[in-house]
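With one protein chain withheld, the remaining protein chains of the complex are depicted in position.
Chain nomenclature is as follows: A and B, assigned in order of appearance, with residue numbering initiated at 1 for each chain independently.
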Amino acid sequence: MKDYIDGLWSKHAFLQDNLPVGLGYTTGILLACTAVLLLVSLFAGEIVWMERRIAGRIQARIGPNRVGPQGLLQFLADGLKLMAKEDIIPSGADRMVFLIAPYIVFAGAFAAFAAMPFGYGLVPADMNFGLFFMLSISSIEVVGVIMAGWASNSKWSILGTMREVAQMISYEMPLAISSLTVVVLAGTLNLTDIVQQQSGWIWSWWVFRSPATFVGFFIFFTAALAALKRAPFDLPEAESELVAGFHTEYTGFRFAIFFLAEYAGMFFFALLTSVLFFGGWHIGVPIDLSTGFGRALGFLVLFGKSAAFLSIMIWIRWSLPRYRVDKVMYLCYKVLLPWSVVAVVVAALQVLITGGR
Amino acid sequence: MGYLGRIWHGVATTAVGMKLTWRHFFTKPTTIQYPEEGAYFSPYERGLHEFEPDKCISCQLCAKACPVDCIEIVGPKLAVTKYEIDYAKCLFCGLCVDPCPVDCIHMGQQYDLTSFERVEGTKIDFVKGEGPWRTARTSAAPGAGLQREV
Partner (left out) sequence: MSDAAPAARPAVVPPVTPGGMAAPGGMVAPATAPILEAADLERLVGQSLRTEELVINMGPQHPSTHGVLRVVIKTDGEVVTALQPHVGNLHRCAEKIGESLPYYQWLPYVDRMDYLAAINNEHGACIAIERLGGIEVPERAEYVRVILAEVQRIISHLMAVGVYGLDVGAITPFLHTFRERERGLDLLDHIAGGRLLYHVIRLGGVKRDLTPDWIDECHAFLEQIERRLPEYNALMLDNHIFQERTCRIGVIDRATAIAWGVTGPALRAAGVDWDCRRDAPYSIYDRFPFDVPVGVPGALPGVPGDCWRRHWVRVREIEQSVRIVRHALRELPPGSVQGKVPKTFKPPKGEVYLRVENPRGELAYYVVSEGADRPWRMRVRGPSFSNIAVITQVGVGTLIADLVALMGSLDIVLGEVDR
């Protein structure tokens, strides 16, 4: 986007004479962030609709279909309901921490979209270390979760929070390492370059190019499900229903923020999976996507792929029982982590054997 | 099961379960759009009572048969002036229907005892025929047989 603003400034003398280019950068960034925020929030609301409809059909029933056409505006009804609820703050709670925690989780979930390419050239900030940026910023959510659990002033709540945090940070390891399989083969952390290397036919997508990335995809997807605390890894959330959990003391709008952050996280990982492993905005046929029409097509293709992965996440959630917490840890440290390391080693060997990239 | 065996078992059984739910996703749902489409109720359903004051001979047999004594009948023989059932107590057991010699008390198909107004008391006087519950929906027509296709 920086290039676009620079281009604007160089083309129009009026801008060059009267306004500093820094103002252009700032305005551009603000507009881009607002656009991303709105887009992601809207889509997160629609993911809620998708989840409830798909869950309904899997369970031999109709999902919500009354609010709006086919129930598409259900998230507005849910949001209105949550906003109308009474805002309760527990009496012994650490007030400042309690109030800030949801917004930290929200910030961690949404800030990671800054480096996410939504299409050819449609990146809010094209960073050379984009993948690293995204994985580290999304870890800020963990801090927010700890704050929320601590501020609830309930002994059981803090224990439940510790379990959730242990799960979230443990699974970030196989997540990062399995995404490294693609990075080692692509040679860059820049997401736009990773996608551009998948242009061409469908077998140039990273998931098909190497057994390391093939295995890496499954590990990445499973680790993403666990990092999002989605079933089958949602024991801290559901078990703690009986006693407490980090967001038990939150009501109304604050709970809506946690909820939105969770679904934004789902969208984030679905997009990341399509970008890293499944060709991003390419459709599997080598055509030029840099035209205006091509960009729009690429945007739609990327959304379609992420919708497919979201459907798979939802499908998995409603088909499987929950793991117990110690089994979740076993899965991370004894199954996913070793195999992701093996995958990275195989990817490195592949680069060595095929003589550079 | 060894280490690899457990991984394989986990993946295989997960795949079987997911194949099943995939198939369910494409089958027609079995639920109905509730207020518009009616649910199934038996012709012998024990719902809200239906009372015919003209037939009642005020013999008190139904009041004696009731386990919770919720029926109150006032009036001389052959001319009932008040027939009140207290629905806070009524078990909907149907024991009042059997002893009636003239067949004037039945249990109908109305199951819905909700109302949009605050109900004052829970007693219905069937001779007067008043009460918000009479305005709620009814279900399948009496005499309907079992028709289900799943």
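Definition applied: a contact is a pair of C-beta atoms (placed from the backbone, for glycine too) under 8 Å apart; a residue touches a chain by one contact, two chains touch by 3 or more.
Bear in mind that the values here come from a model prediction, so they are computed numbers and not experimental data.
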(message) List the neighbours, among the chains on screen, of the chain that has been left out.
(response) A, B
(request) Check the options A:Val145, A:Val195 or A:Ala231 and report the residue that touches the missing chain. (result) A:Ala231
(request) Looking beyond the chains shown, say which of B:Leu20, B:Val74, B:Ala88 or B:Val102 touches the absent one. (result) B:Leu20
(message) Going by the contact rule already stated, which one of A:Leu37, A:Ala60 or A:Ile202 would touch the omitted chain in the full complex?
(response) A:Ala60
(request) Go through subunit A and note every residue touching the omitted chain. (result) 55, 58-61, 155-156, 159, 231-232, 234-235, 238-239, 241-243, 318-327
(request) Could you please point out the subunit B residues that touch the chain left off the display? (result) 6, 9-10, 12-14, 16-17, 20-21, 24, 30, 40-46, 65-67, 91-95, 107, 145-146, 148, 150
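Everything below uses one rule, namely that only the chains that are shown with their structure count from here on.
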(message) How many angstrom lie between the centres of subunit A and subunit B, each centre taken as the mean Cα position?
(response) 48
(message) With touch defined as at the start, can you tell me which subunit A residues reach subunit B in the complex?
(response) 54, 56-62, 315-316, 318-320, 334-335
(request) Please give the residue numbers of subunit B that touch subunit A in the complex, ascending. (result) 3, 7, 14, 17-18, 20-22, 24-27, 29-31, 33
